[in-house]
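Left out: one protein chain. Kept in place: all the others.
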Amino acid sequence: MFDKVNDECGIFGISLKENSKDLIENLYLGMFALQHRGQESAGMSYYYNNKLEVIKSKGLVAGTFFDTVPFNREAKTGIGHTRYPSKYSSNFINAQPLLFNLNKGTITIAKNGSIPKAKQLREELIRDGAIFQTESHVEILAHILSKIKNDNFEEALIEALSKFEGAYSILIQKDDMVIAIKDRFGIRPLSVGEIENGYAFASETNALDLISAKNVRELEPGEIIFCKEGVAESKFLPNIQPPKQCIFELVYIARPDSTVFGESVHTARVNMGKKLAIINKNEVDVVIAVPDSGNVAALGFSKESGVGLDYGLIRNHYIGRTFIRPTQDMRSFAVRIKLNPVKPVVDGKRMAVIDDSLVRGTTSKRIVKMLKEAGAKEVHMFLSSPEVKHSCFFGIDTPTEKELISANKNPEEVAKEIGADSVTFLRVEDLKGCVKEPDKFCFACFDGNYCIEVE
Amino acid sequence: MFDKVNDECGIFGISLKENSKDLIENLYLGMFALQHRGQESAGMSYYYNNKLEVIKSKGLVAGTFFDTVPFNREAKTGIGHTRYPSKYSSNFINAQPLLFNLNKGTITIAKNGSIPKAKQLREELIRDGAIFQTESHVEILAHILSKIKNDNFEEALIEALSKFEGAYSILIQKDDMVIAIKDRFGIRPLSVGEIENGYAFASETNALDLISAKNVRELEPGEIIFCKEGVAESKFLPNIQPPKQCIFELVYIARPDSTVFGESVHTARVNMGKKLAIINKNEVDVVIAVPDSGNVAALGFSKESGVGLDYGLIRNHYIGRTFIRPTQDMRSFAVRIKLNPVKPVVDGKRMAVIDDSLVRGTTSKRIVKMLKEAGAKEVHMFLSSPEVKHSCFFGIDTPTEKELISANKNPEEVAKEIGADSVTFLRVEDLKGCVKEPDKFCFACFDGNYCIEVE
Amino acid sequence: MFDKVNDECGIFGISLKENSKDLIENLYLGMFALQHRGQESAGMSYYYNNKLEVIKSKGLVAGTFFDTVPFNREAKTGIGHTRYPSKYSSNFINAQPLLFNLNKGTITIAKNGSIPKAKQLREELIRDGAIFQTESHVEILAHILSKIKNDNFEEALIEALSKFEGAYSILIQKDDMVIAIKDRFGIRPLSVGEIENGYAFASETNALDLISAKNVRELEPGEIIFCKEGVAESKFLPNIQPPKQCIFELVYIARPDSTVFGESVHTARVNMGKKLAIINKNEVDVVIAVPDSGNVAALGFSKESGVGLDYGLIRNHYIGRTFIRPTQDMRSFAVRIKLNPVKPVVDGKRMAVIDDSLVRGTTSKRIVKMLKEAGAKEVHMFLSSPEVKHSCFFGIDTPTEKELISANKNPEEVAKEIGADSVTFLRVEDLKGCVKEPDKFCFACFDGNYCIEVE
Partner (left out) sequence: MFDKVNDECGIFGISLKENSKDLIENLYLGMFALQHRGQESAGMSYYYNNKLEVIKSKGLVAGTFFDTVPFNREAKTGIGHTRYPSKYSSNFINAQPLLFNLNKGTITIAKNGSIPKAKQLREELIRDGAIFQTESHVEILAHILSKIKNDNFEEALIEALSKFEGAYSILIQKDDMVIAIKDRFGIRPLSVGEIENGYAFASETNALDLISAKNVRELEPGEIIFCKEGVAESKFLPNIQPPKQCIFELVYIARPDSTVFGESVHTARVNMGKKLAIINKNEVDVVIAVPDSGNVAALGFSKESGVGLDYGLIRNHYIGRTFIRPTQDMRSFAVRIKLNPVKPVVDGKRMAVIDDSLVRGTTSKRIVKMLKEAGAKEVHMFLSSPEVKHSCFFGIDTPTEKELISANKNPEEVAKEIGADSVTFLRVEDLKGCVKEPDKFCFACFDGNYCIEVE
């Protein structure tokens, strides 16, 4: 409904030394904290009564899923998943964790990320006798693992992962063992935390905060942590590469209260706003954010420029995913339903409007129109990221290049298209200056330099 | 909740020459007619827009499933399934049809029946690299099929089925082809019918009646009908055996308005009642059925004996599967909620009470008690089947031998246990006299003569 | 969907000496037993924590209502209601029991029946200042009661009821008192039963059976039983009239295992079937019922005539109220979905088909057609009631006279209309011969003799 790129899921897991009556509640809370990473379905697996059980529901963690969670059961290991519907179908059959009975035992898998060569790998495996029942990429990993002849599960898994080229952070549950995995470029985030008697793993650290786990560190690229009965052991994939962490996690995906890749999301976004202020060439009277995606960068812009911040657009948080437009006419209300201008802030002003990125430009066009109708004298759009010119194949849901406005128009043309008086993007160099270790990031959606061969 | 054996599913399919706006409605109606064969879940697949789509829901065909059926779509092939939860778990993941993407294309499978060596087959396949995601036996067939190296799908399927030893009637959908299959002993029922421009397949002929299809015949043991674009072609499995049709379909499972295995269910049950009357040695004043399982046999008993039939027990049909007892105390009401005696029919009478079979005896015990409390002078139980002494491994859900009352007690002891004045079973020879072709049937649950090696 | 008259509700109540943990469960079970009298909504009130609480849900007693019932609460009084949507709207706002706060305290009311002058009474009360929030007739009674200036509640209620002319059996709950009421003609059924420490009241005695209450007797016309803390006291309305009990309760509405108006429903229906056999002039080979409405009368017909009873139509009980036809085409399937002929019973036969009554004739027409298509040589319809020529205003939901087939056609014309070879109705005199006390009954829908002035 709204013109945003989207992450493909949040993952969370816990492994304790002993059974605990809190495990399932904490697992649930961790998933709840990662709700923003995926609202299509929620699922968890846990080890109970010497068996892996899986529960999944469509919709939110606090929706019908809640009613199915066995809060009164004691367990010591579990993994959870919040799913965003990616390029492949939104079919519920793809909801994770998926359970597989194979020659290495029974496992469940929850993944955040994407495998660029998934189609080809899948076809090869099928040709070779494998059967696929879902469209999920994790089913590919299960089949690769199943074909490996090695009774040592840890070795077999490492061998399988080395054949599973892609961008992924994965949690696998095998009986009372939880395994946390990062691809060899470390593209997608995954942090490890410490809790009493065990460890927790989360896509973002705000999930660790919620269960009072201490954030220890990000996993290394290619790291595999086998965690059983309170003991965690790290191994590594072969052929580890220089990191290529997804910069979009800092630009838009992650919550500002999280740390990902060892970087504070809040701090990075403040820096992005400051950079925008530095490169700004327009005189403006007020700075506003497109809430909530532009909030933190707008703060930085204001600080750096000395132009006052204000709240010019109010967001209605009751939309959720349940708002389905009944008629074609209501479609045009879409942005209006979500955002409403605050007239005294807007009227007669030359405005700097801060957002994180421009994808197709459709929402921005409506926002500019809304602000002008509310009396804005000038609307200058600022994006805390460079022009998105290339599709992502590493776990961010982007449209094809044909649909990316910046793949087809320069900033002046974009400004004209969306009705703004100007449009300013950060450059890749600017963005690099906003994080602590710029060389560790992937900027492929801006510059087309993919670290893995793509379609 | 009630002490009955249960079938493991109903299957229904249609294959037309051309797309039709009636196909999905007729598919739905056929499933509706087979609701008594399984109430746990309902599912269908159909070929739409050059793709196999699958929809499934928990519960009844006329329940939430109804809301998901795309009645307005045109299609020319589809298969449907009503599922009874069998020995393996009632987990929704097992709901059929199941869809498999394999090296022979994409197929959906709906099955009625059981594979005695399922566990062993599954373990072998897993050892060999196969991955199982459900507990359903049809997943075994998919894996066997996937391993066969033969580009000719029909030949490959026949080869796969010949390695899939068991009792089954199966419908497979592959694109716009529907394939109807019977195991080589012909244990479970499956009839073929003719409709305008095509064919229909159904576990029982009442489903053909509902869509105004003409009942043509039962499939032969080991027959495989490939039906595509209005043309049906029969092939056969190798090593076909003398038929071993499930006699319990006639005793209890099938609806009396159906023909199964070429035998009228109604007529067979009237004959069973007559036989019971012939072997009866007690003086009785009235004949009543345990509704609805004993209805038709009671009619036959009355006709043969000249003793008047009456309705002594009224059944509440609003129970469905939704009645869950809130307290332990309500458990004892279970039979009462379902059945209530009609006092003027019962009071002061010597009664012949006709039911189809005795499994554990728990429900019968409560019925006898209820009738005695309503004033019955004598209660003589008559079962229109022999003593069930052996578990079924061929698609009927029976308890273990330990729980089968007749595996452990003779009729006198059974009578004592359930509080009846006498209990009379048909003998296997009697039952054979009730059908047209007795040699074609399996009586293993009575005599232990299994045609396929079992666990 | 099917061409039947329908009752307008079942009522059930319990009053105990002391709080009991079984009260709510027994209340629920009593309602469950009266489900056939109304499937539109279910509701109960009970006295808990010194307050009247009301719960109601759309649909079946064993449906969503079940989930709302507080089975673990202890209470000593409660009343329940199963509602059939009558001439006035099916709007949920009319679901009973309704709660009223008025100058005599707080009361809840559950009613079975109808008030012929409801519209006029309602308009008078509104003119006089009363406010109506529902379309239910019980709201009229509440307003009449409220206007009476008498601090003695029992006297005030009797005065109110004497102004509330109509056909009704009512249960009122006022704190820990349950009041059972019958109109002064005793038109609608209501029985009182004894249980440990208290009394139960039920539209039909099968509800008393289910909670193991002993059936004591029907209430008298105009009787009002005030039941509090285990003590029951009878009072009477002024101007009590000779009874005019609804004969349709015996013909069709009540369950055969019930006693209503002191008459066994089963016995009365057997007698009706016998009478039909006596007045029959056609040679027939077999007797079948339209299930379940004609079941018991068919038995009587067979007994009397000596012609064999058989089961020629099988009913699908999975329809419930959830079956909504998706397309106009499926409408014609309506009867088929419910009933299917048993070919070997029908083929080549001259059939006596027994049903309880003919209203519009639409369903019968389809049944005759279905039987003829299944090979019936002759179809002779027999109705265990006279020609329905007049609408009921006393609690049975009948169409207007214009729609009543027998108000407009004689039996020969009816036979032609529905395609039958003949149609035979009982005469009123015949029907009188089927019950113990014929002078106590109302036959107005047959003869137009209304005991209360109607619209």
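The chains carry the letters A, B and C, assigned in the order they are written, with residues numbered from 1 in each.
By definition in this document, a residue touches a chain if its C-beta (ideal position, glycine included) is under 8 Å from a C-beta of that chain, and two chains touch if they have at least 3 such contacts.
Since we're looking at a predicted model, the values are computed, not measured.
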Check: Looking at the whole complex, which visible chains does the left-out chain touch?
Finding: A, C
Next item on the list: Could you tell me which of C:His36, C:Lys76, C:Lys111 or C:His143 touches the chain that is not displayed?
Entry: C:His143
Notebook entry, point to check: Among A:Ser57, A:Asn112 or A:Asn206, which residue is in touch with the absent chain?
Noted result: A:Asn206
Next item on the list: Among A:Asp22, A:Glu53 or A:Glu123, choose the residue that contacts the chain missing from this document, as touch is defined above.
Entry: A:Asp22
Checklist line | Candidate in contact with the missing chain, chosen from A:Ser136, A:Asn295, A:Ser385 or A:Ser406 | finding: A:Asn295
Note to self: For chain C, which positions touch the chain that isn't shown here?
What the structure shows: 98-103, 126-134, 142-143, 146-147
Checklist line | Where the unshown chain meets chain A, residue by residue | finding: 22, 25, 29, 32-33, 35-36, 39, 60-63, 66, 69, 71, 206, 209-210, 255-257, 259, 264, 266-267, 295-296, 299, 302-303, 308-311, 314, 316-320, 322-324, 326-327, 329-330, 333, 336-337, 340-345
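Simple rule for what comes next: only the chains that are shown with their structure count from here on.
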Next item on the list: Chain touch graph shape: choose line, ring, star, complete or other and state it.
Entry: line
Checklist line | Gap in Å, rounded to a whole number, between the CA centres of chain C and chain A | finding: 60
Next item on the list: Express in whole angstrom the distance between the two chain centres, defined as the mean CA positions of chain A and chain B.
Entry: 48
Item checked: Overlap residues in chain A, where contacts from two or more other chains coincide -> none
